[in-house]
Each structure stands twice: as structure tokens, then as C-alpha cells.
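All protein chains of the complex are present and in place, except for one that has been dropped.
Letters A, B and C name the chains as they come in the text, with residue numbers starting at 1 for each one.
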Amino acid sequence: MKLSMLKEALTNIIRKPITKTYPITKRDIEIPELHRGLHYVDFSKCTGCSLCAIDCPSNAIQMTKIELKLGTNPKNLYPIIDYEKCVFCYHCVYICPVKAYITTNNFELVRVTRNNIAEFQYEESSKRRDKMTILLVISLLIYTVSVLLLTYIVVRGPTVSDKVLSADVALYTSSVILAITGIIIGSEAMAICTIILILWAYIRA
Amino acid sequence: MISKNIIKYSPWILHFNTGACNGCDIEFLAAITPAYDPERFGVRLAPNPRHADILVVTGALNKKSSERLKRLYELIPSPKYVIACGACAISGGVFAGSYSLRLKASDIVPVDLTIPGCPPRPEAILLGIKTLLERIGGGNGRTRK
Amino acid sequence: MFKLTFIEIPIGPQHPALHEPILLRLKVDGEEVINSEISTGYNHRGVEKLLEKNTWIKSIYISSRICGICNAVHMQTYVQGIERLLGIEPPPRANYIRTIVMELERIHSHMLLFAVMAETIGFDTLFMIVMKDRERVMYLKDLVTGNRVHADIHIIGGVKRDIDDSKKEVILKELAFIEQRVKDYKKIMHEDYTFQKRLVNVGYVSRNYALKNSLVGPPARASGIPYDIRALEPYAAYSELDFRVVMREEGDSWSRMMVRLDEISESIEIIRQALSKLPQGSIALKTIPRVVKQGEHISRVEAPRGELIYHIVSKGGSTPYRVKVRTPSFFNVLNTDKLFIGHKLADVPVILVSFDPCISCMERVLLIEDKDKPRYLTLKQLSRWQPK
Partner (left out) sequence: MEELGNECSLQPIGPSRYQCIIEKEKIRGLAHRLSIMETSFLLLTATDYPDEKKFELTYVFWNHVSRSLIIIKTYVSRDSPQIDTISDLFPGATYSEAEAYDLVGIDFIGNPHIKRGIFAPTDVVEKGIFPLRKDSGV
């Protein structure tokens, strides 16, 4: 243990954390003013010369006809940028003869696409799961009832044979359903336990 | 609904480079270092596809690695999410039209979230991860301070 | 006749240790590697055809997207070749700004590799520390060029952004910090037990091997070949700047890393000189030429990983006729695939990383090698096993 290490340790205790709190607060990130972020056209300046659309390396700029009648743009063609194709090289900003582009340092362009597809997958899988859950609950109910009945019969003493039989059948069926459900929803342990229970009941009988 | 609740507090990320220029990859690498630290949201790199919940695709999809991507996607247990990171993965970027590319990641796998940029900043990647987490109900990470 | 059973171990293309798609097929006997093949092809984008198809101006931006780590260098090589074909010279201030951006790129590339190497040998603390320090260089790049990774600052006949005095101050302040840290890294390389054990005498490359296999950049300079285009064929502002070509004689992985660390110090010195000598004047020509005369030029630039060559053929008109890109990693990765033979399996990632494999650079072309079947050899044959 050297003394220099102690110094390092002490400074680290009082130093503020390296980690930026970014997605929660925006306080401690420094984005340079001229960071190449979201950029768009000032429609009142654009002359519709299409130079940016010709030079765009990823063909992200489409000249679109918008009837604005601002006077500066005789053909009413305005560049619309597809930010999913844009590579933010800012060649359009540099090349524009009338400096019509407005630049920002906004980088928060995250977009949730096809949220319904992921949700759809969930819906599908959870529907299947829900059906299985209903089956599970029903078979558990039958199981409990038949176990109670059986216990009652055993405690009372084996006198009436037909009721024992029906309770036994109910127990077996519900156990089998439970086992199959267990296999389907992926809980092997439950399935195995139930199968052992069935076997045990069978041997006893 | 069960498994959605399970992964929402700690989804693990698998990163696959399908033919990127390394720009997105080094920014992704920077995004998992202490300065950005996604582990406060429970997110960390998965060592293999079987452990992963979120697949991050970077780079233009070339024909050979698109088959790998499909295989990786099938290996990840459901529920799974795909993030397309960078212009190339989303739409082909400057490489659109090349003879050895498939155009975009969403042709091969369903993409849940796109992070535009060339390359996106680590902050943008973090924001993307957090947005995805919020969609599945997690992402209430707190940091010190 | 002994029947030898080899175990084939594939590493990649998706692997937690590799952030780039490459497939290494290693044949091992116990712990020792007996044959290795680099099988890649997960990164081919057909760049050379794309460059031919697009106009000169569009293709500049495509060329910078060949590699994200050395993008400014790719752009410099291409733009410099076009300017040579056109017979124009960018203004001196533009040359200085280009030099500063390229050197910033070299610093962050070497720091990234040092971090990756630390991670590879299991020194995760150092990985985190280096990545933390690297954020400052990335901030500088962001400040100067407008993006952390893709500089996109070059244009035919100049640069797009200027460096003013306030930026200059920030750069100098941060560089002083980085310089101090690089001294610490060098101390770690010299004193740390892990580094000594894992890097020294691993992956030895002789001078002759480096010459014959055309190794370039830090691997060549670590084997005693003073091959640095910045000094041999000065471009941009390098002819007016004073710097030393870093060279070592050992030729192992350790010396390759050490060359890179020394180069960071040199780069910091170059940026300081360039900032102090920064001439006044315009930063770009008035108009951007769109048509290039007939002719051809071989443009060479020293990228962080070694010499980068663009062979540009123009037949007049608004598109290039043929652009051939030869990246440093093409030689440094493909021609060293047999170096793994004879080493322990655990050394393979160390050797691979010490050559700074930039797969996206290498694979403008696609390479697939057929998986050959395990061979049957006699013991005598095995003892004479020679790499091809």
C-alpha cells in the first residue's frame, strides 16, 4: 500500500461520478453547438435549385412539390429529408447557395418503428398463455376438489364404493390435464411431479 | 405477459455487426463504458444469443451476414426485440444499391426501434435503449446524485 | 502412420471478444494451434463498384464510410488523389486543419486499440480507464468536425469547418491531459506483470517476414522497418511539421503496442505544432469542381493502421472510371494468418488484436475459405509442418 494509492482513493471518494445521467436528465452532457444533428430547410429561403438532392450521397433528400407560394421558389420544389437514410454529412448545408438549411445539434432522433409487431408477438404468445392459464386453473380446481373428496372418503372409511370411484377418476383426469398443461407451458418440474403423483396413486390403488 | 415482466428490469443486449464501417460499433462500445453505463437500467452485454433479449444490429446488411443475422435472431428466446442502429442498418445509407447488400435490417428481422445517425452518439443509443425499456414497462433506472 | 485428430475451434463472427465480424478457424492439438485460417466475408459491401457508380462528390462520402475508425484518412487519400488529378492545391490553412483532424483520429484509434488489448488480456480496469480518457479525444473530434466518428470535413479543394481560437484552447487543454495519461499507459506497459506475461515474445514477426508479406504501419515499424508515408512522401501539412518516425526492433506484440503508444505522443506533438503554425487565409476554394480530367494517380496516406493506397483512374467526366482501395488491414490481417501456428490458443486473440484488425477496411472485398477436412499426417510430416 503506497501513499499515492491513498491519495487516489481519497480523491475518488469526493469526485463526482464519471457516469452521465443522460437519459434521465439532460444536465451533464455537453453536445458542441455545431454538432451535426437534425437539420431542415427554411422554406422561406429555399429556391428549389435541387443541388442538395443531386449531391446527397445516400439519396435521402427528395424534392417534393409543396404549393406554398412564398415567392422565392418558382417551381415550388422543396427538399424533404428522410432522416432514416441521412448520414448527416452536412454536404447539403455546405453546398446550399442561399444557405437555406437550419442546423441544430439535436441528436434525439430515436423512433419506435413497428411497435405493433413486437406487441403483436406478445399478444399472440400471451393469448396462448392465457388459454393455458385458464386450463390450469380449472384443472387445479378439479384436482383440489377431488383430493378433498378422496381425503374425506378415506377419513370416513371405505364404505360406499361408487363415490370413491368417481372421485378417483376425477383425480386422475385432472392430474393428466395438469401434466399436459405443465408440458405445454414449459414447466417440466410441474409435469414430472404430477406424473409421479399419478403413478403413486396408481400403485396405491 | 409473464416473461415480459421478467425481462423489463434487466434485458441483456447482443450486438451483431452485419457489415458496418465500425463507426456504430465503436460508438456502441463507448456506450457500454462507465461514462454512459447502461447497467443502471439493468442492461448489459450478453455473452451469447441464448442469454440475450435485445439484438442490436449495426451496419449495412450484406448477403452473407444476413443469413447469420437470421440464425442469431432465431436463437434468441422470445420475447425479443431488435434495434437497428445507424443509417446503414435502417435503410442501407450510402451503400444502398450495392451488389452484395440486402437493403435493410427490417427485411430480415422485425425491427422494433431505429436509432438514426451516422453514427448515432452513445447518448442516442442510450436513449434508444431507454425508450425501448419504457415501451415494455421498465427503465426506471436511477443514478447516483 | 499415426492418425492425428485435430479439434477445430471457430472464433466468431459473433463473439463477445470481437466487435467485428471475422471468423477464425483454428486447428488445435491440445493447447497448441497447428493450423489457422482467417475466414471472413461478413463485411463486404462492394465499395469499389459503388465508387465507380457515383459521382466524384458523392463517392467522397462513400469512401469515408469504408471505415469508421480511420474515416478522415480515407477521405484525405481520395480527395488528395482527386486534387492531384485536377491539378489544384487546397489552401494551406485547409491542409493544417486536415492534419489536425487526422492526428486526432490516430490518437483515438490507438487508444481504442490499447483498450481492446487490455480487455483481451483480461485487464478490464485498464479497458474502462482508457475508454474513459478516450471520451475526451472524441469530444475534441466532435468539437472540431461536428461528429464524434465521421469527420466528413474534407471537400475537394479544402475543408468545410474552421478551427477558431476558443476551439484551439480546448484542444490544447485536453491534449495536455491525454499526454499525461499516455505516460501512465507506457509505465503500465513497462511495469505491469500481466502485460509482460501476455505480450512479450508473443507473435514474433521478423524483419524479413514483414518485408516479404508487405506488412505496413505499426507492425512493420515494430519489426525495424522505418516505413511511414508521413515522412517518406509528405502530404497535407506534414512536410512543414517536425516529428519522429517511431521504430522498434523487437517485433513482438508488446513492441507493436509500444509503437502505437509512442505514436500517440508524437501525434500530440504534431497537433501542437500545427495549431501554433496554423496559417491565416481561406479554408476552401470558391467552387467545387465536378468534372475531373483524364489521368490516374496513386494516392498514399499513413492511416493509423498503416499505409493506405487509393489508385484512382479517371477517363474524364463526372464519375471515376476505376478506384482501387488497398487498405492496411488487407495485408496486416490476411498475410499474418499463419503466425498463430505454434502458439497457445490463449495467445491467438492477443496476436490478432496486436495487428489492429480493421475488418471493415479489409473487406471491401469478400473472402470465404472452404472449410478443409482434417488431414492425416505422419509424425515425420508433422515435424516438418511449415506454414504456407
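Keep in mind that, in the parts below, a residue touches a chain if its C-beta (ideal position, glycine included) is under 8 Å from a C-beta of that chain, and two chains touch if they have at least 3 such contacts.
Bear in mind the structure is a predicted one, so any value in this text is a computation, not a measurement.
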>> In the complete complex, the chain left out here touches which of the visible ones?
In response: B, C
> From the list C:N95, C:N213 or C:S267, which touches the chain that is not on show?
Replying inline: C:N213
> Which residue among B:K8, B:K64 or B:K80 touches the omitted chain?
Replying inline: B:K64
>> Even though one chain is hidden, which residues of subunit B still touch it in the full complex?
In response: 62-64, 99-100
>> Could you pull out which residues of subunit C are in touch with the chain that's been left out?
In response: 44, 46, 48-49, 211-215, 225, 227, 232-233, 298, 300, 307, 309, 311, 313, 321-322, 324, 326, 330-331, 334-335, 365-369, 388
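We adopt the following convention: only the chains that are shown with their structure count from here on.
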> How many angstrom between the C-alpha centroids of subunit C and subunit A?
Replying inline: 37
> subunit A to subunit B: how many Å between their CA centres?
Replying inline: 12
> Centre to centre, by mean C-alpha position, how many angstrom separate subunit B and subunit C?
Replying inline: 26
> Residues of subunit B touching 2+ other chains?
Replying inline: 34-35, 93-94, 118, 121
> For subunit A, what residues touch not just one other chain but two or more?
Replying inline: 18, 31, 57-58, 87-89
>> List the residues on subunit C that touch subunit A in their complex, please.
In response: 54-55, 57-62, 65, 132, 139, 142-143, 146-147, 150, 152, 155, 160-161, 288
>> Per the contact definition, I'd like the list of subunit C residues that touch subunit B in the complex.
In response: 13-14, 16, 19-21, 41-47, 49-50, 53, 58, 61-62, 65-69, 71, 112, 128, 131-132, 134-135, 138, 147-150, 358-360, 363, 366, 368
> Which part of subunit B faces subunit A closely enough to touch in the complex?
Replying inline: 1-2, 4, 34-37, 40, 78-79, 81, 87, 90-94, 96, 106, 110-118, 120-121, 123-124, 126-128, 130-132, 135, 141-145
